[in-house]
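Shown here: the complex without one of its protein chains, the others still in place.
And now, subunit A:
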Amino acid sequence: MSRFPELLLLTALLSAPAAAAEAPRIGRIALPEEVAAWDLDIRPDGFGLPEGSGDVLTGEELFSERCALCHGEFGEGVDNWPKLAGGQGTLDHDDPQKTIGSYWPYLSTAWDYVHRAMPFGDARSLTSDETYAIVAYLLYNNDLVDEEFTLSRENFLEVEMPNADGFFVDDRATTEVPAFSHPPCMTDCKQEVEITMHATVLDVTPDDTTD
């Protein structure tokens, strides 16, 4: 919301001396146009978000044209292609459905990824406004906004992602590593051993190199 304009300004101030920096011994100074062309990424705090906006209905049209062939009209996914909507409340189930709505912690990731890497096979073809609209439609499909909603740089950080608190930093060093770092048993470690599962029962392995 109000945080990132200051950040952008701060970054502009910080990088200002760079343009005047002495040429390196190897390589050269990157020009501002070059950095702008490649530096498209967005952060959870909104850093990097460009001006622009898009609403759900515009997003629906764009999604239908550019995305629905693989992801389905409502983000439900076609065949093996990723589901983008649904699955909320399933993360502790046997087969969790991980979508933007059920799993992704930050909206910035959706905007960033759609803008830089989608549509699959025609990446970098969406404008900023188109990306705002498609992300608005994805929020709508995940029941997170109503159909009147318009997403913009101004209200971007107001959107609450259901699984924002669902992640914790790798704790193996304090949980698993100590538990697995004891001198191991070498002899008479257990009484019985029985086979409980066979891969050949499933029979999903390719047979030979012609498969």
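What we mean here is this: contacts are C-beta pairs under 8 Å (C-beta built on N, C-alpha and C of every residue); 3 or more make two chains touch, one makes a residue touch a chain; residues count from 1.
In this section, contacts and distances are computed from a predicted model.
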item: Listed names "Ring-1,2-phenylacetyl-CoA epoxidase subunit PaaC", "nitrile hydratase", "Dissimilatory-type sulfite reductase subunit beta" or "Sulfur dehydrogenase subunit SoxC", matching UniProt entry of the absent chain; value: "Sulfur dehydrogenase subunit SoxC"
item: For subunit A, residues in touch with the removed chain; value: 14-15, 17-18, 21-22, 24-30, 34-35, 38-45, 47, 70, 79-82, 91-92, 94-96, 98, 100, 103-106, 108-109, 112-113, 116-117, 120-121, 123-124, 166-172, 175-177, 179-200, 202, 204-206, 208-209, 211
